[in-house]
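Missing here: one protein chain of the complex. Every other protein chain is in place.
Order as written gives the chain letters A and B; numbering starts at 1 within each chain.
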Amino acid sequence: MNKDSVATAPRHMGGSHLSNYPRFLWRMLVMATEGNWLFYAWMIVLTAVALVGANAWAVQVTQGMGVTHMTDHVSWGLYIANFTFMVGLAAGGVMMVIPAYLYHDKDMHDIVIIGELLAIAAIIMCIAFVVVDLGRPDRFWHLIPGIGKFNFPISMLTWDVIVLNGYLLLNLHICGYLLYHRYLGKQPHPRWYVPFVFISIAWAISIHTVTAFLYQGLGGRPFWNTALLAPRFLTSAFVSGPAFIILALEAIRYLSKYKVGDGAIRILVNIMRITILINLLMLISEIFTEFYTGGSHTASAKYLYFGLHGYNALVPWIWTSIALSLSATIVLLSPKVTEHPQLLITACILAFAAIWIEKGMGLIIPGFIPSTLHEMVEYLPNSLEWRVTAGIWAMGLMIYTLAIRIAMPIFSGEVSLEKDQHPHV
Amino acid sequence: MKSTTVTSFAALVLGMGISGIGIWVYWQSFATFDEPIAMDIKQADMGAEPYGVSIHGTPTTPTVYTDILTPNGTLAEVACVTCHTTREGRLENRGTEDLELFHQGLQVQHGGLSCLSCHNSENFDTLRLADGSPIPFPQTMQLCAQCHGPQYRDYQHGSHGGMMGYWDLNRGPRQRNSCTVCHDAHSPAYPRLTPVFPPHVAVSGNSPHH
Partner (left out) sequence: MNKENQESGSISRRTLIKGTGAMLGAAAFAKAMAPLTEWASHQSMDEFLQQHYRELDEEEMQKVLRRLEEETRRDYGVEVTITDHKPEKGVKFGYALNLSICVGCRKCAQACHRENNHDRASGNSYIQVLEMKKGSLDLENGTVNYSGPVPKKDAFYMPVQCQQCDAPPCVDVCPVEATWKEPDGIVAVDYNWCIGCRYCEAACPYHARRFNWAKPQIPAEDINPAQSYLSNRLRPQGVMEKCTYCLHRTREGRLPACLEACPTGARVFGNVLDPKSEIRWVLENKRVFVLKEELGTKPSFFYFFDE
């Protein structure tokens, strides 16, 4: 059926790609700068926050990273915590792709691009979080294979560079291809995107696995040195990803005229019901192993959950996370959650916040406390780190908002080449 | 139906790819130090090392100051034997309580030794080994070595006692300390020290939570 429609696609419609593609790009730019007052207000707020973040980062590069609260003892902080979480969010987008392409779910197929665009925005945020964590961002070119020195395959960070950029390119290609063809009014040819969709499913798993391997391969950090880390990363990603997508879908429902099928949301809720339980199960398994075994290997877990030697900066964070996680589980498991949008939104916010703490500060910081020589030096981010982080979040939300702002009219057929060429027909 | 075929094919390709990469990683191996060891290179130029090890702080034959002024205005210095040719040493002396004159204030805390365990009562300008044979003061280390064999052995192999200079005697000399530089012969326990400050956790402008 697809083949036929491609074969018979009217060629007179648009002329060559050489003229159509620039036209498509221009149309996207125009769409990106148009909207109602709410859109403008939202974009102005995000721009302002992003600029504050950019300024904070500029100060950090100029004066050195000593302006943060990181130390030689806790040498990664809020940035890498957010990076880790964002990789999960990017991977989580795949939870729409699997039902849409593997199980041919109709509702999901219509809006799968929402998940793919989330992957793009999240990966760009990941890269930004890595860049702001570099002491010498000006030497970024050292990481480029060919002209720099790329310690592949031994350094897991080089793997991460490959998988993150690869995932970004895959999703840019899929989204770009689909949008362009929708704009042209042509049926997308499966050969040019279906294989990439399948690769992207495996790739989504790989980005979070490789990111977990960054940490879990370090023998000197017992808190991370557990085989359960990668599976935990994945399950938590499949909680936070769908949670964020549900929030985005609800926002689209309320703030725009586009239809979002209940079926898609129901599938995402069902996914979350399972993943959030598996995530809790793995957490229990991890906690059991740590505390039943005991010994100095447990020091970081003790510090995280109960405080150690009078230091307990992370204790409120992690218990908040556990409380949020449990509440979200209870709400999600109630059979009628899909019928009450407010309840669902609350559950998604709770789950999202819980994973943000658990996979962010709750994972990165205790890896460093106590230090490898068992020194107790605590860490809480300072205002500069919060500003830079907020700036990157604002940038990511801006990208995501714009992407949806562009994608929805094209996907719904509201904007197309034909309509652009013949506005009064 | 079709999607399952595609999926299993994709999984197969992926699996093969991953195993291929795995084998490659294994062959590449991790950073380990495996430079070929050329033992003979250093041995060849050993033997006659142009520089030596010197020991500083070697004790000299002691003297004491008297209250007699010399013509040039300094206090007269005399050898131990000046008095000790007339005064017998007492074998039973283990502490300083019974000593007078020049020995006052001397602290002795050196196991169960008596004065004459080390000092030679036949010639107080020398020391004596356990077998009774006299030994000059500059060779004190040999005397110490009688009882502190392990320490002396370690010292000889550079693992006891501070040093300065060159690890490579082909390129420069090395200075060592004599035992008595660090250990007072009468009270040899190493003194307790006040340590210097440890490095701060904070760096400029940074105040981490402590």
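For this structure, a couple of remarks:
The definition used in the following text is that contacts are C-beta pairs under 8 Å (C-beta built on N, C-alpha and C of every residue); 3 or more make two chains touch, one makes a residue touch a chain.
Keep in mind the model is a prediction, meaning the values are calculated, not measured.
Only one of B:Gly52, B:Gly132 or B:Gly162 touches the absent chain when the whole complex is considered: B:Gly162.
Residue-wise, the contact with the chain that is not shown comes from A:Leu51, picked out of A:Leu51, A:Leu255 or A:Ile274. The hidden chain makes contact, of the residues A:Gly146, A:Gly219, A:Gly310 or A:Pro335, with A:Gly219.
Remark: the omitted chain is touched by one listed residue; of B:Gly52, B:Gly111 or B:Pro150 this is B:Pro150. Counting the whole complex, the residues of chain B in touch with the unshown chain are 30-33, 35, 37-43, 46, 150-151, 154-155, 157-168, 170-172, 174, 177, 182, 190, 192-200, 202-206. Against the chain not shown here, chain A presents residues 33-34, 47, 51-52, 54-55, 57-59, 61-66, 70-73, 75-76, 130, 133-140, 142-143, 148-151, 154-158, 161, 214-215, 218-221, 296, 299, 367-368, 370-375.
Just so we're on the same page, only the chains that are shown with their structure count from here on.
By the touch criterion stated above, chain B contacts chain A in their complex at residues 3, 6-7, 10-11, 14, 21, 24-25, 28, 30-31, 201-210. Contact residues of chain A toward chain B in the complex are 63-64, 66-69, 71-74, 101-104, 153-154, 198-199, 202, 313, 377-380.
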